[in-house]
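Okay, structure first, notes after.
Excluded from the complex is one protein chain; the other protein chains are retained at their positions.
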Amino acid sequence: MNFDDTPAEAAFRAEVRTWIDANAPMELKADLQSAGFGSLEMKGVDAMSVSKAWQKKKADAGWACLHWPTEYGGRGATPIERVIWGQEEGPFGALGGVFIIGHGMCGPTVMAFASEDQKRRYLPPLAAGEEIWCQLFSEPAGGSDLAGLRTRAEPAPDGSGDWIINGQKIWTSGAHYSDMAILVTRTDATVPKHKGLTMFFLSMKTPGIEIRPIKQANGQSGFNEVYFTDVRIPDAQRLGAVGDGWKVSLTTLMNERLSIGSGMSTGFPELFELCSRIETENGLAVDDPAVRSKLATWAVRTTGLKYTGFRALSALSRGETPGPENSIGKLVAGPTMQEIAMFAEDLQAQAGIISDPEIAAANGRFQAMLLRSPATRVEGGTDEILRNIIAERVLGLPADIRVDKDVPFNQIPTSARA
Amino acid sequence: MNFDDTPAEAAFRAEVRTWIDANAPMELKADLQSAGFGSLEMKGVDAMSVSKAWQKKKADAGWACLHWPTEYGGRGATPIERVIWGQEEGPFGALGGVFIIGHGMCGPTVMAFASEDQKRRYLPPLAAGEEIWCQLFSEPAGGSDLAGLRTRAEPAPDGSGDWIINGQKIWTSGAHYSDMAILVTRTDATVPKHKGLTMFFLSMKTPGIEIRPIKQANGQSGFNEVYFTDVRIPDAQRLGAVGDGWKVSLTTLMNERLSIGSGMSTGFPELFELCSRIETENGLAVDDPAVRSKLATWAVRTTGLKYTGFRALSALSRGETPGPENSIGKLVAGPTMQEIAMFAEDLQAQAGIISDPEIAAANGRFQAMLLRSPATRVEGGTDEILRNIIAERVLGLPADIRVDKDVPFNQIPTSARA
Amino acid sequence: MNFEFSDEQKQMGAEARRFLAAKCPTTAVRAVLESAEPYDKALWAGLAEMGFLGIVIPEAHGGLGLGYLELCVIAEEMGRALAPVPFSSSVFLATEFLLVAGSDAQKSTWLPKLAAGEVIGTFAHAERAGAVTPKTIQLSASEGRLTGAKTAVADGEIADFAIVSARAGPGSDARGVSLYLVDLRQDAVTRTTLQTIDPSRGHARLDFAGAVAEPLGVPGEGWSILEQVFDRAAILTAFEQIGGADRALEMARDYALERMAFGRPIGSFQAIKHMLADMYVSATLARSNGYYGAWALSTGASELAEAAATARVSATQAFQHCAKNNIQVHGGMGFTWAFDCHLFYRRSNLLALNLGGQSQWEDKLIARMRARNTAAA
Partner (left out) sequence: MNFEFSDEQKQMGAEARRFLAAKCPTTAVRAVLESAEPYDKALWAGLAEMGFLGIVIPEAHGGLGLGYLELCVIAEEMGRALAPVPFSSSVFLATEFLLVAGSDAQKSTWLPKLAAGEVIGTFAHAERAGAVTPKTIQLSASEGRLTGAKTAVADGEIADFAIVSARAGPGSDARGVSLYLVDLRQDAVTRTTLQTIDPSRGHARLDFAGAVAEPLGVPGEGWSILEQVFDRAAILTAFEQIGGADRALEMARDYALERMAFGRPIGSFQAIKHMLADMYVSATLARSNGYYGAWALSTGASELAEAAATARVSATQAFQHCAKNNIQVHGGMGFTWAFDCHLFYRRSNLLALNLGGQSQWEDKLIARMRARNTAAA
């Protein structure tokens, strides 16, 4: 049991480090390291253009989408090599934020279901950050119930074989700066809900698409609503068979960014640092027994997540598939971050209400965390959905009773009053 | 807003106090006050005989089952008078433990469904503690799912109209010292589960009844299993119509002992007392900030329950029905007691494992609490059932999806493997 | 046993609820949240007209001369409506400071104007992040003039006067802390609006550059007076929190009944049902503990300090719990600006801090229980 690289891993790491040291935009490093919650703000530079520049540079040198085949713009690297890249890229990884959805979810779906020509056309610019992709999945009526989507795709009446899309998506990250998208639609409402779906890809410049940013509770706007009015998509841009959209979606969802080893933030190190500077009525907070008891609880959750990640990395390093233990990450980190934010405010007492980064303790980090953390407990699966996933997929417990199973989609109740 | 009696209440209280001062077995008071968890132990006396003696004395003077009509052995008192009695009876109330099921659940059921002759025959000795009753409801296959019971009642083949009972009950408090019982059975397994039940009462001396005590996890034995082998009950001892047993059961369950105002114990005062005597590494526990933080959490739960009880009492005092807020009692007190027990052990550190009352801190009260508290979170409704009840009856949320609804009882799956 | 508000008090609450439903829908809260407007002036004027700003102020000073039970009932409704007005600053703090420690002249000068809503008062106390203890009070008072700064002053942008904690001599203990009444409408006072977690309630930094001030109460007894007033304010704020918690619970319950997923209302899933049941438990315990505080405050019982800490700890827990899980029940929609969930979440966290944090009140509660037990022994 050790934390060391194998010789091959060490050699790869050295190669990565050398290249990054020589090529990364070092002038941005400090700003990237202190980047806050949910936004990438760097003084005096345009985040999008530096992100694209860094991605292009990586792609040109063969460091983009490492685990993709070389013919589609990748490197054909192993999973552990990808993790090592991520560790070495460090703060510069934050520049990849706008590409995450495309690389992690859209790309793999295109790779699995598009034609060879399409793959050669779309994947390399996706890998190089020249074209940004988003995914159009969630809808207002279907949050946790993803398959309950209502956006319709109907055959064009002109007999061209094209599809006409009408409906609305929501929670689309980066829709406003994306060039392309994958889109799941309902092509048959007379069959049970998982059976009537069909997946497409399309240009976000297609006529009939309207994008409206969603203002979040914390005042930021990372998500959008996307409206479709008679949007036309050629049948050639269908991914998978008609009616197979749910299966295709699962491919997408299962390819979510490999978060292994990166570890989800709980805010503990920042809290510990605050406690080393702020005073309670019993003296320095970190020496106050009441504070210590709380810190200890969060400390072991934080290290527990870290070492759980290390266990998964070890599996990757041995060429194995990591076990299910990684599914606990967000379920632990989300509520912990919220608890930590509230306690950090408590320690600041009356002045804890001040959120101005220029004035507030720790540059307002905890106030931002307080206002952002409720989203962490919801996005990408609520705490409750995550518990269901652990219970069902890890522990083998039965699925919830499904009243909408085998019911034609258009007969599923849509209102409690119905 | 005040805690004062109305003049009528004050007069009643004075009358009660005078009678109790003159008649209660004062020699038992100290032992009764220090009685522990789940057992009534008094040195040198037989708990059952002193319990029966006190109940008989009360009955003779008109102080038994205060809210029952006088013709059945009660006093026709108001609910608030009954509460005042309970407050004044104080530690002597513990002597009523063996009668609780009979007075609180069996009596009201008999009162609602038996014939006038039967009521005059059975209720007065029940009130006077001369005959003890128990209720035969729970079964091994039906814990939270009470209506899933399987004990069969079939018409006697001799055409007498009698019923023949076969099956098994479990968790019967006091079966071994009870004279009488109410019993719910299944008379029709071909209809949905709530519809095929029928209620009876019977003597526990009836041939064919076998009682086996259940040893609990904490080593005590307050409950029994009761087996029925061809037990014969005359049809005259049926309570309610054939097939109406669920409705009759609800009458019983809704008449559970009016716990309002009595307040469920959380163990907080005892913990506070311990903290005033025991030392942590930071000095006296009650002055240790880490201890204080935990104590405060439990303190406000404890006072919250107390004052919730006072609010209910106030409603009674005004002649109103208390609101649903009392349903939170056990849900708060049970887990709190378990947390408190664990923390009290933690404070005692290594020596906290010692459970011998002669040696352990606080006479081993916390060790007994630790071992008893898991039962509190289950008996009379698990924490989960209680949350369901609050969600459904108080907040008006929908019932759980019922897969066994409208399904004939004998077709409901009984095994996950079926 | 009559541990309940009277019918008249309840009726007053119902009246306030109707008034606030009409004058203070959440759009009014948003109007302050989203603009530079520091408070809702029309609502404030309406509250003055209803007499709600002078409930406990004696009739001789222009108030209604009613009791604290009436004020608790109104506080609950203010909390439920998230009223974006300086009610807590003026009524729970400034008014109480004057009632507890003001001279006759001070009372005569300020109470009638407070009752009429003609002036807004507040309390300026914290100077930096962290628990406010006697030694953190460094703003200095000398020859009737104050020099130094206070931060996170509620309604500091709009208040006409403030009670200010200050240090009149060297040292760092509680006996060196005195209170002053300062008219903020003078050049020696600079106000700087602060950006906070709940912009529906304005806060400011106040800089005092030799500002003219008059003593409030006996010099050197400032800490003891402010502890008394904080206890009273804690009970009143607890009712604000109870009102907020109840409303957040109702919102969550209503959404759970209405929102469909997997072909059924999300409120039919045990995960949601049990989350709501737990919120109900918190809210119920907080209400009952609040009643205890209200009783103690209205009777001036010796249990007041302990009851205040009890009510405060329970209400802070309940409002934070209900507001947080209200978002969770709403899922993604709960995290949009457009839904009202964040208004309650913001307010719950603001109220958790405005009289000092939960940790401090937990410590006070047990210290006070201990003192009572020691006294009884």
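For reference, chains read A, B and C in written order, and residue numbers begin at 1 within each chain.
Methods note: a residue touches a chain if its C-beta (ideal position, glycine included) is under 8 Å from a C-beta of that chain, and two chains touch if they have at least 3 such contacts.
Keep in mind the model is a prediction, meaning the values are calculated, not measured.
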TODO: Just name the one of B:G143, B:G243 or B:P324 that touches the chain not displayed here.
DONE: B:G143
Task: Option from B:P155, B:P374 or B:P398 whose C-beta touches the chain left out - done: B:P374
Task: Interface with the undisplayed chain - residues on chain A - done: 1-6, 9, 80, 272, 276, 286-287, 289, 291-293, 295-297, 299-301, 303-308, 310-311, 313-318, 325, 328, 331-332, 384, 386-388, 390-392, 394-401
TODO: Go through chain B and note every residue touching the omitted chain.
DONE: 138, 140-145, 148, 170-171, 214-219, 278-281, 290-291, 338, 342, 345-356, 359-361, 367, 370-371, 374-375, 377-379, 382-384, 387-388, 400, 402-404, 407, 412-416
TODO: Quickly run down the residues of chain C that touch the omitted chain.
DONE: 269-271, 274
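Keep this in mind: only the chains that are shown with their structure count from here on.
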Open item on the list: Roughly how far is chain A from chain B, centre to centre by C-alpha average, rounded to an integer in Å?
Closed with: 52
- [ ] Can you check how far apart chain A and chain C are, centre to centre, with Cα atoms defining each centre and the answer in Å?
- [x] 39
Task: Interchain centroid distance [CA atoms averaged], chain B/chain C, Å - done: 42
Task: For chain A, residues contacting two or more additional chains - done: 280, 290-291, 403
Task: Interface hub residues of chain C, defined as touching at least two other chains - done: 257, 264-265, 272, 359, 362-363
